[in-house]
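Handing you this structure, nothing more for now.
With one protein chain removed, the remaining protein chains of the complex are shown where they sit.
Let's look at chain A:
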Amino acid sequence: MNPISVLIVDDSEDDRYILTRQLKETKIPISQIFECSEGASALRFFLDFEKNVKRYSNGYPPTFVFLDINMPLMDGFEFLEEFKKIQVEKALDPIVIMFSSSDRKEDVDRATEFSIVKAYLVKGKYDIDQLKSEMCISSDDT
């Protein structure tokens, strides 16, 4: 597998910490793990494409995006709506894995409506093997 990079978008620092450790446990070679604490700064991260390509030679733009739903100011869904608008222009094609404590059907259905969302993980309800296989399957699909 090509070395891949990950962006974690979640307002909880502890959740970002936990996911980071889990990603390391999968033993998948990840060159970089980026973190954003809100939707707006995550968008910004993608919009500053040219600047960031130069800054992060290795691993920008991120291959995977782990996206939380419940964030203040701009939630996961609002981020996806905004991201759709800039996606084509910036030729971005990351794999988005939804990442939330919510296991409500409406949230799952709404998330998977976005073609860019390839998986949905419920915090605390998956193990390392599941995480690993979701990432492999998703990257095989692309």
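Here is the rule we go by: contacts are C-beta pairs under 8 Å (C-beta built on N, C-alpha and C of every residue); 3 or more make two chains touch, one makes a residue touch a chain; residues count from 1.
In this text, contacts and distances are computed from a predicted model.
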| request: Consult the UniProt record of the chain that does not appear here and report its protein name from "Alpha-ketoacid dehydrogenase subunit beta", "Peptide ABC transporter ATP-binding protein", "Cytochrome c556" or "histidine kinase". | output: "histidine kinase"
| note | Note that chain A touches the chain not displayed via residues 11-15, 17-18, 21, 37-38, 70-73, 101-102, 104, 123-124
